[in-house]
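Removed from the display is one protein chain of the complex; every other protein chain stays in position.
Going in written order, the chains are labelled A, B and C, and every chain counts its residues from 1.
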Amino acid sequence: MTTANTKPHINKTHLHFLLKQMVRIRRFEEKCAELYMQEKIRGFLHLYIGEEAVAVGVMKVLQDEDAVVATYREHGHALAKGLSMNAVMAEMFGKMTGSSRGRGGSMHIFDASKRFYGGNAIVAGALPMAVGLALADKMQNRNRVTVCFFGEGAAAEGEFHESLNLAKLWSLPVLFVCENNMYAMGTALSISESEQHIFKKAQGYGLAAVEVDGMNVVDVEAAAQKCCSAIRQGEGPHLIECHTYRFRGHSMFDTQLYRSPDEVSSWQQKGPIVQLKQWLEQNGKLDQTEWQQIEKEVQQEIEEAVTFAEQSELEPNSALCRDVYQESA
Amino acid sequence: MTTANTKPHINKTHLHFLLKQMVRIRRFEEKCAELYMQEKIRGFLHLYIGEEAVAVGVMKVLQDEDAVVATYREHGHALAKGLSMNAVMAEMFGKMTGSSRGRGGSMHIFDASKRFYGGNAIVAGALPMAVGLALADKMQNRNRVTVCFFGEGAAAEGEFHESLNLAKLWSLPVLFVCENNMYAMGTALSISESEQHIFKKAQGYGLAAVEVDGMNVVDVEAAAQKCCSAIRQGEGPHLIECHTYRFRGHSMFDTQLYRSPDEVSSWQQKGPIVQLKQWLEQNGKLDQTEWQQIEKEVQQEIEEAVTFAEQSELEPNSALCRDVYQESA
Amino acid sequence: MHNTVQEQLTYREAMREAIREAMLHDANVFLMGEDVGHYGGCYAVSKGLLQEFGESRIIDTPLSESGFVGAGIGAAMGGMRPIVEVMTVNFSLLALDQIVNNAATLRHMSGGQISVPIVIRMATGAGKQLAAQHSHSLENWYAHVPGIKVIAPATVADARYMLAMALADPDPVMLFEHVMLYNHKAPVPNPTDCPAMAQAVVRKQGPDITLVSYGGSLLKALEAAHALAEQQINAEVIDLRCLRPLDTETLFASVNKTHRLLVVDEGWRTGSLAGEICALVAEHCFWTLDAPPQRVCSQEVPIPYPKHLEEAATPQVEQIVTTAKQIMYR
Partner (left out) sequence: MHNTVQEQLTYREAMREAIREAMLHDANVFLMGEDVGHYGGCYAVSKGLLQEFGESRIIDTPLSESGFVGAGIGAAMGGMRPIVEVMTVNFSLLALDQIVNNAATLRHMSGGQISVPIVIRMATGAGKQLAAQHSHSLENWYAHVPGIKVIAPATVADARYMLAMALADPDPVMLFEHVMLYNHKAPVPNPTDCPAMAQAVVRKQGPDITLVSYGGSLLKALEAAHALAEQQINAEVIDLRCLRPLDTETLFASVNKTHRLLVVDEGWRTGSLAGEICALVAEHCFWTLDAPPQRVCSQEVPIPYPKHLEEAATPQVEQIVTTAKQIMYR
């Protein structure tokens, strides 16, 4: 790994930015859950609540031209990568102004102009795609990073194995970020992996890998910073295993029979937002007014997004079959 | 691993048995190559010549009720597991007396009564099946081992990853034997794996694994012996990586542009048969007469097999669609 | 026996009962798949079974479709009777090599030595706004493959009884459960009233036109038939039930009576199973047909997320009615 100064420059502004990003994601998703109950959002809705530090920490070190590939639990990644909340919310509503023109919904948020490549609902199915995006960069001599987020459950799929091997074999600029929230739907890691340390699996491919507290946004950012600068210096793919936890069910249908409320609440106490907020407060870097200001701005952004989504148009039925092939082709 | 006495009991009879088994396979396949040129055998023909020590060494430690799952390069395994040469040769001829009634040919030799489960032509496609056979044994409380042979090329496939994880996760009685002959068709290991030590990959699953000189039949047998007794004592799956080399092309179509004749001949000098034969001779355990006797017996067995295959009947066209489903069903 | 008060069950409960019964009846039966245990099944089919039968028989697998379907095949070869749940048909693509190249071929390419008595269950179909990667209907692909059998129980009764038939079959059987059926509730008849696995069933008799359907589309076809009846068109509705092998006898008998065919199938139109049915009828009932055979299928588009577009993309009752009337020249 590089010896350059990779310690992120942590000052108040920086930390407030991270905090606000996490709050944006949190409140946005709380709103989504509400809208789901009102049946304005449908399909599968997978909330990221509790895991915000991962997306926010990693995204902080990316440049605009770096690419992100995510899963169906990707609202947070989309917002952190710079997609407008309006477009993301409209997508959930299935409206034409949505980031995917309403065709994708919660699981398929895309924005090519922001190099945000989904929103992919087949577990581990996007890992090879991330490898390919990085391959294109290498072939075109572009110094860009492709970051690929996936759950610990995905590590059991053959695609994980094939993708890590290809990435290392061809020394590609990919950062694999495993969001280890301990469960794949209702299946605990202990009943799905014989080797439960995902980062150790990376060694089977000679890949540099680390694990990090995924509830601590600064730790995540620091790890991502180190890995990304190594990648930019041509040191090939890296993997970060982020230990995290989802506070809500897998999707809106989950009755959570597989874990205890105690387990959930003990994780909630070390939640990424509460943790950072407390630290800032205790260190005199966040006062009541500042906090309220953050909440207020976020609230406003969300209200606007809902209004935008509500007022946007649905695609007419006559356009059903557009965008199956390129129109002029 | 078990502390029981696992060192194979090596005496002259034992070594002569191993030598003869390897010679049987070698001469059988030399004959097959000849018959292929005469167009009596068709389809793909993958010769095991050079790799005999692996099948012979492993099979020596198996019991009748242990299962074997192999690849399309499986003539040696079939013969070593106790299938009659007649049935294997007739299979190559596509005759009704063949081990698979002629339906499978060289790539699909089966004998359920011998627990020989192919003959599988999709690379890595049989690994999950081996896991399942072992699962059935575990569920039925049968103390049996399932041995699964595959090439080093197969280790790149997702099925390798999924199968090793399942086997270890469920602590199943499987022995994975990787026949590392350095090439997958024309693709050298160095251009297909970022981590070229296959046995090290097993660690990513917490699986016990060793590597062994696959040109030395006694070493292979010793390793297999150790692993199998550990498996029989409930210690779960094991993996052996056997370093070996195929002296012939991948199949009969291979022009071998990807390796030098020098490389081939240097490996031929340490061939499994020549090595054991020399050792026996140098230690006064094999004289000229004994060697000729082996060759003669093998020759005779092969001639009988060819005659048997030649004289056997072809399936009538009217029976084309039998055995697609169970007849009475 | 229990003819007097017939039990009411949902499709989901019927399937669960079927699994329970199989597990109780044969110690070699086990259920394996993603989230079948602790989670209770992605569509709650197996809820409670872990508690009843324990972890050795209700096995939560890792996300490894190829691996655990292949392991099921091996276990079947080793004497077990696995019920493997692949959560949905969408993920079954990852296990297709195991199904097509192993399960379907082993008996034949071993010259008849090897049986693979496995049942592979999966949810299928659209209707829940799950978008392009989660709304496939690929029963037709499986119905194309010699060596496997394919069933699609469309009624609560069939959900209750067809699994046992599949498990009794010595060959691999794929069982498709349409996602929109799980909440349907109906009384469950006696097992003896359930027709054989490979038999199509006439769900409604009628002389005017034959509507052929299966799985998630059957109820739409029946609803359309009722709407048509109000317009004095008396349709016959056939539920295929078994998609491989096809019960062409029942099919042809109906068409030879009605002289008209409309197939309703949620698969994409081109290359659909509906196309196969039309082709079979055109080949075998050509001279008795009074109009071209037609089909109502899904539009040629990855299924979109919004409700109105999902509905526009998949077969709907109104469309069936309109097409049937066209076929009747009405």
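Please note the rule applied: contacts are C-beta pairs under 8 Å (C-beta built on N, C-alpha and C of every residue); 3 or more make two chains touch, one makes a residue touch a chain.
Keep in mind that this is a model prediction, so the values were computed, not measured.
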Since one chain is left out of the picture, which of the remaining chains does it touch in the full complex?
A, B, C
Out of A:Gln21, A:Thr71, A:Ser99 or A:Ser312, the sole contact with the unshown chain comes from A:Ser99
Out of A:Val23, A:Ala70 or A:Leu166, point to the residue that touches the absent chain in the complete complex.
A:Leu166
Of C:Gly215, C:Pro293 or C:Pro315, which residue touches the hidden chain?
C:Pro293
Given B:Gly76, B:Pro128, B:Gly158 or B:Pro173, the one touching the chain that is not displayed
B:Gly158
In the full complex, which residues of chain A touch the absent chain?
67, 98-104, 108, 110-113, 117-120, 122, 125-137, 139-140, 158-159, 162-163, 165-166, 169, 322-326, 329
Where the unshown chain meets chain C, residue by residue
66, 90-91, 93-94, 96-97, 100-101, 104-105, 108-109, 131-133, 136, 140-141, 143-147, 244, 246, 267-268, 270-276, 278-284, 286-287, 289, 291-295, 300-302, 304-305
Missing-chain contacts on chain B, rising order, are 42-44, 94-95, 102-105, 107-108, 120-125, 153-154, 156-158, 184-188, 191-193, 254-255, 257-258, 314-315, 317, 320-321, 324
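Keep this in mind: only the chains that are shown with their structure count from here on.
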Relative to chain C, which chain has the most distant C-alpha mean position?
B
Chain centre separation in whole Å, for chain C relative to chain B (CA means):
41
Expressed in whole Å, how far the mean CA point of chain A lies from that of chain B is 46
I'd like to verify one number: the distance from the centre of chain A to the centre of chain C, where each centre is the average of its C-alpha atoms, in whole angstrom.
37
What are the residue numbers in chain C that touch two or more other chains?
61-62, 64, 66-67
Residues of chain B that touch two or more other chains sit at 158-159, 162, 165, 169
